[in-house]
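Every protein chain of the complex appears in place save one, which is left out.
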Amino acid sequence: MTKRNLIQIIICFLLLVLSAGCWDQVNIEENGFVIGTAVDLSNNDSDGNINISLTNQIVSPDELGTPTNEGSENPPFINLTTTGDSIFEINRKMLKEISRVPFYGHSRLVIVSEKLAHNPELFASMLDVFIRDQEMRRGIKIIIAEGEAKNILDIDPKPEKLPVMHIDMITDNSYKSIEIIEPVTLGRLHDYLLHKNSYVLPKISINNDGIDYSGAAVFDGTNDKMVGTLNGLETKGMNLIKGDTKEGMIKFKVNNHIMAFDLERAKKRIDIKVEDPKNMEIFITIKAEGKLAEMYGSKTLSNPSYIKEMEDKISKKIEQLADLTIDKAQKELKLDILDIDKTLKEKHYGTWRKIHKDWENKKNYFSNSRIHVSADVKVREVGSTDRVKEKEHE
Amino acid sequence: MSRRRMKTQRRKRKTNNPEENFSKILHKDLEKNIINLKNMLDEPNDLVIRKFMVGGTDYKCAIAYIDGLVNEDLVYNNIMKNVQLFANQKQLPNVKTELFDVIYKRIISTVDMDIGYNFDDLSLALLSGDTIFYLDGIEQVLITDTKQWEARGIEEPISETLIRGPRDGFVENIQTNLVHLRRHIRDPNLRLKKHYIGRRSKKTLVVAYIDGVINPKIVKEINRRLKSIDMDDAPESGYIEQWIEDSFLSPFPQCLNTERPDKVSASLMDGKLAIFLDGTPFVLIFPATLASGLQSPEDYYERWAVGTLLRGLRYLAAFISIFFPALYVALVSYHPGMIPPKLAFSIAATREGVPFPPFLEALLMVITMELLREAGARLPTTIGQTIGIVGGLVIGESAVQAGIVSPIMVIVIALNAIASFSIPTYTLSISFRILLFGFLFAAAAFGLFGIILSYIMVNIHIVNLKSVGIPYSTPFSPTFLKDWNDLILRSPIPTLSKRPQYLETEDDESGDLKGEKQ
Partner (left out) sequence: MKRFDYADEFISEREIMIAVPSIVIGVGALSFPKSLASMTIAADGWLPILVGGVIAVLITWCIAKMSASFPNQSFLTYASRIVTKPLALVLTFIFSILSLQIAIYQMRQIADISKQYIFDQTPVEVIALVFLLVVIYAVAGSRVGLFRLNALFLPIILFILLLLIVFSLNKFEKEHLFPIFETSFMEYVKGMDSVISSYTGFGILWFYIVLVKQPKKAPKSAAIGMCVPVILYILIFIVCIGVFGNEVTRNLIFPTVELAKNAEIPGEFFERFDSVFFTIWIMAIFNTATLALDVSVFALTSIFKKTPKHKILFILSPIVYIVAMFPENFLEVSTYGTYIGYTVFLYSIFVVILLYTVGKLRGVRFSD
């Protein structure tokens, strides 16, 4: 009895598997691997609706070649642009234009044009599908492009083969430079979008001989609209204050000699006096360590007072950079891009609860606070030599 | 079922037939006995019957044996010569029964001698290579052991070669095999219980175990199952295995077979049981577990770190031989996102132009692989190698060139085949190949979801499977953590001082870490 039942179950199972399976089967070569996407604002249509144009960079593996079989001369990718008013709709439209099914599982980048980012709410709504769709990964990087975003997907990617991979690798190397902010992933952006706080995204632009990846775009958290930019120096200051940097270079001058300090570790500490919310005092202490990387001039380094002098100069320079950024944030942007709000929440939760709605808006407690920066720099190493050239007369 | 019943009926008819009903008892008259014997065997030309007189008397006697099964020197020197010549020098009694006794006790000088009382004893002995001694006027015969026949020499078993380890293997002769075993285990508690298997073939089957080590319940159960065997002949121990195994629906072998005496003796020491069958070098070892199928005697001969690494490698091989093609199919047709981008693009590029979906491609290659393997096994070794080259080069290379399969698929199948060859137990590696097909179908239908559900199903089957009452999945589950020091990890020999717990042995200590026990 039970044996017969068992056999029946097995037969049913096999039939089911053979007849009913295979809904989702898509052979790997039938996928159009989208590795990067550029989103632009296209002209409004007749109804006055905003139209988005989406450019997907789709890899054509055949042209990419295999290790034994070099690809052909054709570019190994296709940039496909389609226009519509929802991303999902655009994706469906794209099916009509290309034989392959767009597959976003290997997507690396989303590049959004500045023009689109300036549009309130549109930026967040556009990203919704990227976060919601299961195929997309939370590690996709978001970059803001100056000018048309889709042009960036057309750059010459030498020595890489794919423009997206080229940009992706450049952003990965950003930890070596203090003028660039760390790449922002979709996962983190999700966090940003859910909060009302302002945030910054990295910026990219095309210059004569390739791409320029520097600076940052500032977004207002209340309506997720891009409100301004930071240039390289300001980004540097912001990075120092936020303590996001692990490595970086700071140029300074001692006796008119240019010197370069290689920052290896920076720690920040923020103390806030919250007695009077309308007039908060914020103390930022930056502790930095590093080594001397380059030195013009030929003074000996074995003199402790000289090292001390250098350290003071570097501290001054850091404070100066930080003040520049704070000035911009408080006066021009009136946005807390320095994440001081976070510290307030962690350490003074009660005060934060009371004022967090007005931190950046209306009463703008942030702009009214007084921020003091002090830096403490230690030069740990001087490299492998004391002096490279002979002592000059000074 | 019905066929067996018919057979029994036929047999019954035969025995009822008065003409063929040779008297089961022996006659006093020598001639009558000889005629009976000839009738029973239908006067074959290898039956030798020699009649002569007991030396110095008028008593007729005869010897009978089958030519080729006996050592004729032995028959001549120890039986005929003694009876004819040495009997002369002795004072022989006149009474026939006494004479028979004297011949039995004093004259015939072979080691193993017995008295036969009826034709059943006699025919079995005669056909096994013994020599029969008749004395006229006596209703008994003497059965002397004179067995000797041409046999294969002892060689290293081809099916289980080791780099390090004894080079001897079992042969077809059960006596030789038991000698092998005796030489490995000199324990007085080694028990060799004889059974006769086969209605017509009457093969000798010996159950070997060490009393006081093995769990008596296992012996009892095996004996019970052996008694239930009813078939004409058991040409190979595979017949025995399939008759007494727990579940015939299972793809897994529920006992191990081996040609290696060292493996058998090690298993007996662990508290397992071995079944020897005359006529085959393959010895069955009960009970078996999944883990024991992935062990090789060499694990113990090499140092522990090597043994452990080899075991780990074998578990990896088992994984690859079951899952690899299925995983490839699942990833390529359902989850391209899981493959790192560069590899994914490269697979996509190589699959460009392949006309079949990955599942068919894999099925095609796996079947080709099986054909190659089967062809190689059937052919003589030298031609077998040619088949390997033809298969490897022609099918692999040309199929890729012709665009029928993608190169990565060839790698997948090749790796899978190598992995399945590196599993030490041939029967287990075959069952893994069966599972492979199941997983391939599941992967084609439901991707990873199908694979994991099939894996769960295999596990359900394994936990419900038993080998002579011992769960097949032990010591993984039911968990015997103490047995894990000889599972994937093979601890240093001195620490392996306990017999496997899952066997519930009577004596659970096989040594003492602290040295000799006082």
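Each chain carries a letter (A and B) given by its place in the written order, and its residues are counted from 1.
Everything below uses one rule, namely that a residue touches a chain if its C-beta (ideal position, glycine included) is under 8 Å from a C-beta of that chain, and two chains touch if they have at least 3 such contacts.
All values reported here derive from a predicted model rather than from experimental measurement.
Asker: Please work out which displayed chains the absent chain touches and list them by label.
Answerer: Contacts of the unshown chain, counting the full complex: A, B.
Asker: Of the residues A:Lys115, A:Lys161 or A:His190, I need the one that contacts the missing chain.
Answerer: A:His190
Asker: Pick out which of B:Gly55, B:Gly337 or B:Pro357 touches the chain that's been left out of the picture.
Answerer: B:Gly337
Asker: Residue by residue, what part of subunit A touches the chain that was omitted?
Answerer: Missing-chain contacts on subunit A: residues 1-2, 5-6, 9, 12-13, 16-17, 20, 23-24, 105-106, 134, 137-139, 187, 190-191, 194-195, 342, 345-347, 349.
Asker: Could you list which residues of subunit B touch the chain missing from the display?
Answerer: 215, 217-218, 221, 334-335, 337-341, 344, 446-453, 456-457, 459-460, 463-464, 466, 469, 471, 473, 476-480, 501-502, 504, 508
Here, only the chains that are shown with their structure count from here on.
Asker: List the residues on subunit B that touch subunit A in their complex, please.
Answerer: 332-334, 336-337, 339, 341, 344-352, 354, 357-358, 441-442, 444-447, 450
Asker: Which of the residues in subunit A end up touching subunit B in this complex?
Answerer: 17-18, 20-22, 24-29, 31, 33, 35, 59, 61-62, 64-67, 103, 105-106, 108, 135, 137
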